[in-house]
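Left out: one protein chain. Kept in place: all the others.
Going by the order they are written in, the chains are A, B and C; count residues from 1 in each one.
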């Protein structure tokens, strides 16, 4: 059976450009039953040499150096945005207006204000859209969602999440430019809040529902860094660390923390949910496992279960290997591509949509405002 | 060599009465070199049968039913207070005024206001005093202190601590009376803040210095419980859960959480400190271990070390068994008794003194006030 | 109620002398309901100064320097043997013949040949007897026994146990004399086989039944060591390491390993049992936990449970603290004393008896013979 083509135009060829492309290239091998197949039509980047080299290494049929031209092309069905955050809005809006589907790297944009028109644009155009909050598609996290939806946890009391890194402790690390735009507030919008907590918030909203209000504190430990774009020492405007507590609509308390100054942790995204009857824990450094405690177990042998999420009846895992064999970080993107293709097939949205991601933006904005004003903020 | 006697009068014979008594009885076996030895002179409790039975089982030479009589006795050198929190202040102040040494179970009292006169009393009387924040004397935690003092961590960025339990989730659990006074605000002063976070705060002040300001949220999940003293359903006035973030004087951020609604956790006190050069983690469920990450390790083989704190060169451990053999919770009290006896010998304070514990009370009060007023509070 | 006295005469005041004495001293505090109470009547050791000092520190009413005199004393009910292994047989036999109860440190003796007359002696005399294979009384291990007896595991396929240490890697460590008699074959009988594997075998026989035949290999990595008793370099006659596989009578395969050359392990006794329906794991470095896998759990959330064995419904734990609070190595001895006292009360044996321990001796002998002869040996 001939598959329908989904011709991809990728904007940006950095770390995320690679993870998305890998998703497109591999989905057919593992999800052979899907009607659609992605086609790597074009990659777009400002530096011609690099765009060309990326196209060659990863197998794009062509390249562009101006994203507006990419969007004008008739042979592109979907625009995938992997640029720094400040380019998300203009590209996404133009793509939607040109009738393209839009897949946007997270966070949706730098602020709610910048995000809202993106939502409006895709909804007005009626184009399929999704945001790459990829951790929803870690099989263990997807299973957590299924367990929660089954009612096994009962009333929720606590939700907590951390995202701990240590890569910016060195004061000699500059800000700005390729690979370091995450330290540059103009490009990134914020620091760990938009980069890391946004992931934690997206998962939390999905697993535990809406957040009502937040109280936050942020810190910038290193106040000035050399700026790669200006060549001068400049004030660091991003948040190096952020913690907040919050109330969820369901009555539970939330506690979130993120930092790039937690020596010893590389990308330690950890979450835990405590319900009346059961609890769940997960961390990204050991992503194939879910920890689960069920109070209904016989009391003498009741304990935290460490479940190796590699069996055929675990989410997504019937598409990979055999029990006990780990998958990795990159499979979250393959899974999201598969779900996106399936959503085209079914005519249903592929969450998180732009509208879903707007909620995360609102929480991030409330967090940053709370930190600035040292007061509770409604979301 | 004949040892000097330290004749103990114990007030209260509950859980803490047992842990302290066990400390007095065993210290001589493990710390044979000390000049002082505790003598179990008298235990005091309101219910004569129980006081007598406790005296017999644990080996007290006598018993009393009125703590004022106990304090009047000439054959008592030190009063050890293991009552519910509301009795700490009157007993401690009377004991100090009678010239007795005072060892007081934590927290010092229900509030700062109630605690201050206790500090004044022991200082005016010039009597040795200490508060049983026993977790300082887990060998792994003591080692953490030594590592920090050595400078191995460098500048501190983050301090986080949790104390998670799940024993009050059942709505049928009553409040008040023996074993359940911790749910009764009159007896306890507060809920998890004074009971559990007070431990976390004491350790934090010791390891990481003073706290400047706090922003907290508390929650009472079950609003009414049967009260054992009134026989009626009464409003629950304590905090079931509390989280707060804070600034330490040294510039680091703190994050604290405690709850009795974290299904699956029995007494999970966890702490982590992230410094510029190294980090430390510990938890009470596996108390013989310390986790330590040192960035100065060669990069390819750099990782979190899990150190089994059972060697002869680890704090206190030369007094116990051989490498690899665990000690337990109760040894923290034996260690504190040993340190108290040594402080008598040396004429030095045995921290945390009443004055040290007053700092913890101030932080607890600021936390509770912050939660009530939904605003940052200076300590 | 006045308790019946069990007047103890302890032979040997080393590491094991301390652990047993601690057991006698603590049992009344934690097991107040027992009819008997141990009385520390006398300790016996060859060196008068040390025997006297031990008596003073630990509270023995008297001391002796000749074990024969100790046995002759009318005011002693039970002889507890904590000497090096070569003294177990003569002391135990003489004690039994004098009508004393006998508690003997493990292994029963250096060989089966030496052990058999000990069994005969206590059985002929009809005196209560027990051997201190203390790991049976780790609450987690006792729970493992209960789980197995309940049938939860079904047919057993595999039993494996390790006891890994690293304290003799240094070639400069001498053999023989106080603290180092375990390296001296004359005093110890064997190396890791009698010292460490004997523990693993005792637990295995208890949990999994009889062993039919064994095939073993031993190694002595450091061939000569200075001997503290002769002052000369002498051949090392003990086994530094030993591994064996075996068939159990129930059809399961066993695999055992012990060494003092496993760098990084202090006293890592680990066991695992795999049954048709469920499996169990435990290790001594984290002795308060049991790991349990139950295949009858719902498949998506099936995993190894890590059970913190500190609840009131766990074996022995109703006598200690509250859920979540660890006990230590020494409590295994307190538990064994409690069980011995209860056996006196009930008129039942206190396993492992001398006869039970003889089975372990037979397995050890078969293991050593198999290693010598490079062939399978029936037990």
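FYI, a residue touches a chain if its C-beta (ideal position, glycine included) is under 8 Å from a C-beta of that chain, and two chains touch if they have at least 3 such contacts.
Quick caveat, the model's predicted, so the values are computed rather than measured.
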Touching the absent chain when the full complex is considered, from A:8, A:42, A:287 or A:379: A:287
Candidates C:41, C:175 or C:259 - the one touching the absent chain: C:259
Among B:13, B:292 or B:316, residue touching the chain not depicted: B:292
Residues belonging to chain A that touch the chain removed from view: 15, 18-19, 21-22, 25-26, 28-29, 32, 57-59, 165, 167, 265-268, 284-289, 308, 310-311, 320-331
Contact set of chain C toward the excluded chain (per top definition): 157-158, 160, 166, 169, 215, 217, 219, 221, 241, 243-245, 247, 251, 253, 255, 257, 259, 261-264, 274-279, 293, 295, 304, 374-376
Residues of chain B in contact with the chain not shown: 143, 146-147, 289-292, 294, 297, 299-308, 311, 313-314
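The working rule: only the chains that are shown with their structure count from here on.
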Chain centre separation (chain A, chain B; CA means) in Å: 42
Gap in Å, rounded to a whole number, between the CA centres of chain C and chain B: 35
Residue numbers of chain B (touch at least two other chains): 265
